[in-house]
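Please read the structure below before turning to the comments.
One chain of protein is taken out of this complex; the other chains stay put.
Naming follows writing order (A, B and C), and every chain is counted from residue 1.
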Amino acid sequence: MTDWNNDNLLAAYRRMKTIREFEERLHLEIQQGQIAGFTHLYSGQEAVAVGVCEHLSDQDYIVSTHRGHGHCIAKGCDVIAMMKEIYGRADGLCKGKGGSMHIADFDKGMLGANAIVGGGPPLAVGAAIAARNAGERHVSVAFGGDGSCNQGTVFEAMNLAVVLQLPTIFVFEDNGYSEHTGADYAVGSKDIAGRCAGFGMPAERVDGDDFFAVHAAMQKALDHARAGNGPYALECTTTRFFGHFEGDPQRYRAKDEVERHREDRDCLKNFRQRVTDEGWLDEAELDAVDAEVLALIDDAVAQAQAAPPPSVDELTTDVYIAY
Amino acid sequence: MTDWNNDNLLAAYRRMKTIREFEERLHLEIQQGQIAGFTHLYSGQEAVAVGVCEHLSDQDYIVSTHRGHGHCIAKGCDVIAMMKEIYGRADGLCKGKGGSMHIADFDKGMLGANAIVGGGPPLAVGAAIAARNAGERHVSVAFGGDGSCNQGTVFEAMNLAVVLQLPTIFVFEDNGYSEHTGADYAVGSKDIAGRCAGFGMPAERVDGDDFFAVHAAMQKALDHARAGNGPYALECTTTRFFGHFEGDPQRYRAKDEVERHREDRDCLKNFRQRVTDEGWLDEAELDAVDAEVLALIDDAVAQAQAAPPPSVDELTTDVYIAY
Amino acid sequence: MTETTFRQALNDAMFEEMRRDERVIILGEDVSGGAGGTSGERDASGGIFGVSKGLIFEFGEDRVIDTPISESAIIGAGAGAALAGLRPISEIMFADFVGVCMDQIYNQAAKFRYMFGGKTRCPLVIRTAMGAGMNMGAQHSQTIYPILTGVPGLKVVVPSNAADAKGLLKTAIRDDDPVVFFEHKALYNRKCEVPDGEHLVPFGEAAMPREGDDCTVVAMGRMVVFAEKAIDGLAASGITCDLIDPRTLSPLDTDTIFESLEHTGRLVIVDESPPRCSVASDIAGIVASEAFGSLRAPIKLVTAPHAPVPFARELERAYMPGPGDIAAAIQDVCNG
Partner (left out) sequence: MTETTFRQALNDAMFEEMRRDERVIILGEDVSGGAGGTSGERDASGGIFGVSKGLIFEFGEDRVIDTPISESAIIGAGAGAALAGLRPISEIMFADFVGVCMDQIYNQAAKFRYMFGGKTRCPLVIRTAMGAGMNMGAQHSQTIYPILTGVPGLKVVVPSNAADAKGLLKTAIRDDDPVVFFEHKALYNRKCEVPDGEHLVPFGEAAMPREGDDCTVVAMGRMVVFAEKAIDGLAASGITCDLIDPRTLSPLDTDTIFESLEHTGRLVIVDESPPRCSVASDIAGIVASEAFGSLRAPIKLVTAPHAPVPFARELERAYMPGPGDIAAAIQDVCNG
């Protein structure tokens, strides 16, 4: 059990709030045509990324998805460099070559967002082999959605991690939908954790709207993996506050669903409630963080808008190290 | 429950015996260099193919594996045309173009052996869509080994069959090995049926050396699938009497394992024992079948050896129907 | 004739063929959409690009099948259903995703007829969206038709306009061999006149949207649009070209290319893919071996660079061959 104090509580809140404001702001920027391409926002799911990643060091690895901004921020990627990447700027985190779906930061153990559903988990298993062979009890985490867990590559990764008893934690974020299809339709068993258990690893379902629940479950998963007992799976039920991608009319969702969830299932509200009820933090401390985060995001957007695009000479660099 | 009589018992025995003698004879022919390529023999597993396929009509579909001879014979493929195919003859079942790993017979609902592990199950799901849309309560069966169930395509097929509630029966033959690796190593959960259940379908483990056990379990699976309740999985524990492929030194197996299994786990012996103990058939009836089968196999080999190879003009035919 | 978008022409083709033959089904992710959603609304998607809109209402869930994210199962189920007598259309949302289902395409569907000695058919159509131009990044922007054009047993279709899109898709659905049908994302909203009533375009017959004397230009998919721009722009400077749109890359109409070359003696090939083992170098190789005598100048290949598709607008624009690159290449071979 973590003993919570001002520092770690404010740090966690700051991360969640940073993700939230990053995404809410992107939503506006995209509406104004500022940003090109295909963007999937993480708003609503912050408690999962942060509840998991607050446990990790830069030597622990994560692999992410097409909806990766939250995982990147939670793992410590520089917010300004991320914003520049999404704007396609020369000094973006990946020189503007990757974009929203391909942000990575190897110094932070962030092995990349991935635009192929199911592309990440096999990579996480490999990172776990490296961690195991290094012998320093580091772990890898594979983030995926409810839809991703229908991709064969994900099952292969889970089985291999069990066979080799590797320290990989599979985190499935069930936000209810894969694109425009409901999770209860596409996941035949309607039970992601149950499937993972079928592969021979402990698996549990967690309230993904509750930071403290995710954080506690991740602690158990880590203890298990770090002790050399093999992989562990978490199914985190959560919700997304925007469409699948920006521009999605969301005709598959009940009219008031998002509104209702923003009201009842907002992990930031839940956090604020809990920490103030417990008397761990007061509103003023939290409001101060909010203000700082808003300033940071404003700055990130301003810098991203002002930053120069990559030079066309960059078109054919970085294909190989040597060719 | 089937009520057993001379006819259906002798028919089942004849099939199993035909598979056994077909394979035992191939083993010799291959040792004598008569047959080219890569051959995987089914000896020892006959009770599975026959226990399953005795329930099926030509309108029910099966998909098979690299170890497909038994499934072909059980589904009613012509033994002489099969032998010719394995010899690579012009009038083989597939004109000598397919060979041991690519035997199919569409008139019999046999949609093909498959040299890609995990290649078949997605096809079976598609055949089940056709069966469902035809509305005549036919089913499809996907055969696979213990090793095949680690291939992502197989998991995808199982989930899709559950999602669409299709009449597909997944039959996993656990003969203890995938090539030179033990099933208990490669199947992390050490429980194939449990995994299938995790996908949301009823699944049960059956003694694959016992024809009657397989036959009874298949009856339950069929009743379930034909009633429109979706897929069903059977894990049949069995053993192979030869190496993974012909020429395999089997250094991964205990010296006497095969010998012991031929002694204690021979599904044909088990069948003979059971039907004579029950007084359903007498030895003479069974011996008569043995003699007929041996004659058939002799004839098949003689015809295959005498048959002409395909003409070189066939090299580029059958690539397309029209091009 | 009715002016129709590329998207609508494809949608019309599927409606017509699904009405004509009840064995035609479609399966893929969100081909209808809304299954398991909280609004209860079906067809909430109609295909992520809207190409299969409305099909579910007329043909129902047994023929318009939403699937999980399981491309190997989408192709495999299509191929298996084809072996069992249906005529499925399996949709792979983005062509880049063939990587997760390649085996079912190239070892299964493509090889069944041959491996099984001609005793079966696999009338499967694989529809998929390809191409760069929307800043979708390296894994959502590729034109991967070269790797499938090389596969014996497959037919490969790359329409460049709405009329061909309709006529070729109808032909694909009626074809008894497996067909991979590539739809360029940047063309979905483009309109052109589409013949009313039954419109079928045969495979293996190239179109020639421009005719001229100085150079033969072969282009496919969206590159046909750019080549037209380039060629029209050159008219002023007195250079005229034959523009050949193969429409199907397998089978490939080499006769039309060879005939044109006899007349022009010069060849420019435009392909949105990277250069190595591309359709551009393939056609160049075929010409260098079978129509060498007609060549009066080196063949010019206009392709993307040997690099993944970059994200940033400026880089992606530089990545794709454009009208300017094509015009320059034509001038090169004509004046060089």
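In the analysis below, a contact is a pair of C-beta atoms (placed from the backbone, for glycine too) under 8 Å apart; a residue touches a chain by one contact, two chains touch by 3 or more.
As the structure is a computational prediction, the values presented were derived from the model and not from experiment.
> Name every shown chain in contact with the chain that has been left out of the document.
If we consider the entire complex, the absent chain touches A, B, C.
> Which of these, A:A127, A:L268, A:L281 or A:L296, touches the one chain of the complex that we don't see?
Looking across A:A127, A:L268, A:L281 or A:L296, the contact with the absent chain belongs to A:A127.
> Consider the whole complex, including the chain that is not shown, and state which of C:A9, C:V100 or C:C334 touches that chain.
Once the missing chain is taken into account, the touching residue is C:V100.
> Taking the entire complex into account, which one of B:A134, B:A216 or B:V319 touches the absent chain?
Residue touching the chain left out of view: B:V319.
> Which of these touches the unseen chain: B:D107, B:E136 or B:D184?
Answer from the full complex: B:D184 touches the omitted chain.
> For chain C, enumerate the residues touching the unshown chain of the complex.
72, 96-100, 102-107, 110-111, 114-115, 137-139, 146-147, 149-153, 250, 252, 273-274, 276-290, 292-293, 295, 297-301, 305-308, 310
> Quickly run down the residues of chain A that touch the omitted chain.
Those residues of chain A that touch the unshown chain are 61, 63, 92-98, 102, 104-106, 111-112, 114, 116, 119, 121-134, 140, 152-153, 156-157, 159-160, 163-164, 317-323.
> State which residues belonging to chain B touch the missing partner chain.
Here the touching residues of chain B are 36-38, 88-89, 96-102, 114-119, 147-148, 150-153, 176-188, 251-255, 257, 309-310, 312, 314-316, 319.
Quick note on the criterion: only the chains that are shown with their structure count from here on.
> State, to the nearest whole Å, the distance from the C-alpha centre of chain B to the C-alpha centre of chain C.
Computed value for the inter-centroid distance: 40 Å.
> On a C-alpha centroid basis, what's the spacing between chain A and chain C, in Å?
Chain A and chain C have C-alpha centres separated by 35 Å.
> Taking the mean of the C-alpha atoms as each chain's centre, how many Å separate chain A from chain B?
Chain centres of chain A and chain B, defined by C-alpha means, are spaced 45 Å apart.
> Mark out which residues of chain B touch at least two other chains, giving numbers and ranges.
152-153, 156, 159-160, 163
> Spell out, as numbers or ranges, the residues of chain C touching 2 or more other chains.
If we look for residues of chain C contacting two or more partner chains, we find 67-68, 70, 72.
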